[in-house]
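The full complex has more chains than appear here; those shown keep their coordinates.
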């Protein structure tokens, strides 16, 4: 079949504007052929080139004394954790594939991020996942679809992660109408390596052979990067070839083989084939190496017959890698691939002419200057709408306190995610010192004798109301979660999930959120080591709420500092570090009343850091029994969770005394910079004194009790909840919704 | 490709020694589409080769769902269910066989 | 005691088992590759958890035919100690080294959590560091851990005292609510008739470090190290043989290790 002629329609179908096409012509000095058009189309998609977000991403702080590999340099950033050890971590989205096929979409998302990590030479040790779905309660067709998507995504993550043996130890799940039909699936993976093991993705050493290893190429996922770079529509379901199927078993073999290969010293460069497959991996390695790469497609292992160069180059078949081998070491490399039963082929070599040259049976089908293709994608400054501050709200809130707490706890975004993480193998690799269900996951990296903590956070309601403030809070909350577990934050990866950037209001959200993240990361001393941008998250109902998800990693110095959020033993004294607060804008309290309204809480860095530092200091002194940060649903939800989230329920008796604050505001406001801790009775006075000495506001809230109830008194009123009831609302809510 | 074109209902009369049931038995076969990766099929083919069936070709593993229905059940409905519940049209084809 | 930890493509608890065994005084462990065919020099074999060969078709279906499994069969036939954990248990059943099969969990989901199992007989090579009735807190992590055998097989297991672990509640009661996967008679672990092959769904290697919340799993490995000859008070006759499991009285709970 002859290639179709290059017409304006065909160019438009490839998502290239006339200006972009002109740029292609000037780079080539001629018209591209059909295959080259496809190559430019995927490489210049938002997913691969970040053309709409690149200028914004430059605002992130990316340097620091612990940064060994910076954001954007390689597949993932690398951070020093001491004693010659380092971690590589990153977050990646698989939103659109998951909307179309939730199980495989999520599964291949996990596979993709894991490859990014072991491409760096790191052994992946754990994963997190950050998920967003539309409302899952009720009998509406939408709710049913959302339940199907939620169930499919969770089992896809579980399938892939469990099978490959990398524990999924934490994450977050929120439910909101704005994600109807366009779920967010962000997966995070972290790997461990020695400094000297850092692998590079450059095609270096002219004359070095280029190997393909891993699964055979098929027509699956054709042009998936382009698919991720436009709006989801009804027709998206027809984009069937865009769905890839993952094979975690193959990936496990690929992972072991690649790590063995890297350890053998035979590798000059290595690059995974993710989005845009062979295209991206060849031109990026050439561009990074400052060299050229020539491959012959006839040599590529294929699963299907009759594949055209266009199809082979643009396929996004999973579980494949490109390896630049040191000349003369081919035999050793082949031996390792064979040991692991992996298909492989010597498909080309490194050249010195700066071209990405693709042949088929010796006939050149693509010849493009690699650097121009990889790095000279157009960059756009989109139009941002003018900023309008969210309207203030009237704070007179009158509600039944007892029912409201029940309802908040039963809100799927707040309810226990046990149904989710029970499906994930979180214990393999003997590292999960804090199981899912506490503020941050804590993992013992045995080979390095280090204790890591990790969390992912983003309250998109805040971001919707004020993207800058919401993004700052996402960083602050992540750092706070780490502080509660006893960790010092190290660095951040992020996943920017937004709607179509051509809409000025969306572009404003993106810019504001990036600036907020950047500012907060500077404040907390946590450089951004990399991340992912997912735009065009639109469903028939409109854009998603802006969701700049933050993944943060920290280090715990000593196993004795590992702290969990649940109350431990009776008579322990419960203290609040921070103020009582008053802000209810953008709160879940308002959401319950169907209102997404008002400004989110303000973040004061000085206060926030004082609270976090104080908590960490007390933990290090061995004074803290439990620590839990205040987030959605405020103090009351925090206290209920502290009662319920341990191995068994533990009661609490709280007395606020006289506060002069309306009870609903007192109990459910979402002001920032607050942590509830419990301490042994005999230490309570000393702890309060220490906090006062540090200048951190604090007060006693009550005691852990032996009665199976949560009792709260304030300003002359008193409320009582039996833990069994609370457990029903909070603990089993999602299971009830999902299992019927 | 399945034995039968995707989505076509074939009514087989009981023959070939099948047992005759008072009610209807429908068998929905759901197979991965030919273009979709089928790691399970590939692994199975590998294992079959090791067990001595050296020149085995493509192997694909799908689902077979046996459904007992009362006589006169709504076959259009069954069709719909096969499409929406039992298979995922994005990656799978299905066939229905109904034995009266 | 030198343990061989079998490494299939897709094994993922192999490293964990090696780590735990090498940390136990008196034990050492080494990997054995699935393409190998000899187990000489080893005193015991661990078939670890994971997804051998992707668990395609059925868990353990393909692993069963690997070269090393022939060696494991011979090793077991000669009376060698073999222990299969999770996927290893599935493989042992598939190979016919243990009776029955493990099918999809009743709840259809993969389940990862700490559970309680009750030791049914302490006078075995795998449990002699415990007492009959001891409750062990050990995690499970599986999607296909529902033990199935036909009535006749179950009867034989019972008579031959082959059921070593049952899922129990915190009081040691064998209840349906304590059954995480729908296993028949709450069976969590069985041995073969000869008493040298043991398969269990819970992961004892995940319960050997106080930082991970439980050290009860050590009892299983310690039993092997202590050897079967350790003298004990005679076991209460018939304990664990109760036919109506859900109404059997709670056995006296002896202190765990």
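A few comments on the model shown:
Each chain carries a letter (A, B and C) given by its place in the written order, and its residues are counted from 1.
Just so we're on the same page, contacts are C-beta pairs under 8 Å (C-beta built on N, C-alpha and C of every residue); 3 or more make two chains touch, one makes a residue touch a chain.
Worth saying up front: this structure is predicted, and the values here are computed from it rather than measured.
For the complete assembly in this file, the formula in terms of the labelled chains is A x1, B x2, C x1.
Heads up, the rule we're going with is that only the chains that are shown with their structure count from here on.
Judged by contacting C-beta pairs, the busier of the interfaces B-C and A-B is A-B. Between subunit A and subunit B the centroid-to-centroid distance comes to 38 Å (mean Cα coordinates, whole Å).
Residue numbers of subunit B whose C-beta contacts span two or more other chains: 39, 43. Along subunit A, residues 247, 249-250 each make contact with two or more other chains. Residues of subunit C that touch subunit B in their complex: 53-54, 56-57, 61-62, 65.
Those residues of subunit B that touch subunit C in the complex are listed here as 39-40, 43-44, 47, 50-51, 61.
Only residues 9-13, 15-16, 19-20, 49-51, 53-56, 107, 109-114, 139, 141, 143, 203, 205-206, 209, 211-213 of subunit C touch subunit A when the two sit together in their complex.
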